[in-house]
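To keep things clear, I will list the structure first and then write my remarks on it.
The complex appears here without one of its protein chains, the remainder shown in place.
So, chain A:
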Amino acid sequence: MLSVPSHTALYMDEEIDTRTINSSFLRDHSYATEADIISTVEFNSTGELLATGDKGGRVVVFQREQESKNQPHRRGEYNVYSTFQSHEPEFDYLKSLEIEEKINKIRWLPQQNAAYFLLSTNDKTVKLWKISERDKRPEGYNLKYEDGRVRDPTTITALRVPVLRPMDLMVEATSRRVFSNAHTYHINSISVNSDNETYMSTDDLRINLWNLEITNRSFNIVDLKPANMEELTEVITAAEFHPNQCNTFIYSSSKGSIRLCDMRAAALCDNHCKFFEEPEDPVNRSFFSEIISSISDVKFSHSGRYLMTRDYLTVKVWDLNMENKPLETYQVHDYLRSKLCSLYENDCIFDKFECVWNGTDSVLMTGSYNNFFRMFDRNTKRDVTLEASRENSKPRAILKPRKVCVGGKRRKDEISMDSLDFGKKILHTAWHPSENIIAVAATNNLYIFQDKVN
């Protein structure tokens, strides 16, 4: 189904700092269908692998190429490693509803042996996949032929020792566990715990805790569902475990708040132990205030000290020790504030943008419209708008910063606010855990950009 990725890359201008962007169009389709739209992107803990999931239920895993000395510029390009169908469309006959195969989230498990494990989820079912390599096969069995047929025992006259013979490398993806029937609503997040034994899955109203080995039982740890659904005014939008405290997790809500819970306090964590919320600025108050304050993504920093949240117009960094207001607030596309009514009308206001930290927690990245994505340097307080597009950035060229013109006269290099394409949105991005390599999903294309090697 996937077209062969074309790898072309251009060198970056040496004069511009250390920042070379090496872009590769890894998944490119001339006839993109709905099923090809990338719905999640995730690096594994070493950054060697990058997984993407799409609306067609497929998972494509990319592996970083080993560096070669004679081709230094080809350092670390990502090639397709494995492709498999993780979820199939299903039909729930009892409820008479279709269950989409769209992959909502992928999370890698920490690597413990030669094989790789990942969790993938659609709206209802989480699956544990094992991705392993095989480059040898055993030959010379006594009781069967090489093609698997059983030998007639009477013909066996001598015993031999089977041997392993090399063969072409084969990457296998096998489903190891299926965690189903635990979610009534749509799963929006999964998060592997730092104890490496449990993970949680979150839907609109509940959070469940699972053991990775046990599929027939899960524990409900948060339940927001009111007895009377008429009273429902708030849903869970995302949740994540603390990176190193296995008892702590956070979840964000559609009302713009984040709750931190401690599983040691009680089995059911309906009572949070910390509540992060910023009081609304009366100046900007409008009927859309609640909608734009709804949190679409929440992420712990690698250090575990900070939280990052994304709402419709901003990215905020919170200190775990300060609940009443965020430490930092960055405007992603504040010029849209004047267009909220139109964005409500065409439903863009409900888009769920994700956000990511870089490896050192010093830079934030998140997406916007018109294939733009934004980076914010927390130390220098500088920010940049970049574009992931084939037309406007050639492979292995430096990405040029983009500017959106807001009112007044438009300068030559600026893009008018009215020419922004709201159909091209970057919702999913990922940052390599230790290097400055980013993966940006733009509809059905995956772009990988990286720093230049000096």
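Here, a contact is a pair of C-beta atoms (placed from the backbone, for glycine too) under 8 Å apart; a residue touches a chain by one contact, two chains touch by 3 or more; residues count from 1.
As a convention for this text, contacts and distances are computed from a predicted model.
Of the candidates "Cell division cycle-associated protein 4 isoform X1", "quinol--cytochrome-c reductase", "phosphatidylinositol N-acetylglucosaminyltransferase" or "DNA-directed RNA polymerase RpoA/D/Rpb3-type domain-containing protein", the chain left out of this view carries the UniProt protein name "Cell division cycle-associated protein 4 isoform X1".
Shown as candidates are A:Asp152, A:Asp168 or A:Glu231; the residue that touches the absent chain is A:Glu231. Screening A:Ile37, A:Val384 or A:Ala397 against the full complex identifies A:Val384 as the residue touching the chain left out.
Screening A:His87, A:Arg107, A:Lys316 or A:Lys339 against the full complex identifies A:Lys339 as the residue touching the chain left out. If you put the hidden chain back, the residue from A:Asn142, A:Thr184 or A:Asn324 that touches it is A:Thr184.
In the full complex, chain A makes contact with the omitted chain through residues 15-19, 94-97, 184-186, 204-205, 225, 228-235, 237, 254, 282-288, 290-291, 294, 330-331, 334-335, 337-342, 344-347, 350, 358, 362-363, 375-377, 379-385, 400-401, 403-404, 406-407, 417-418, 423, 436, 451.
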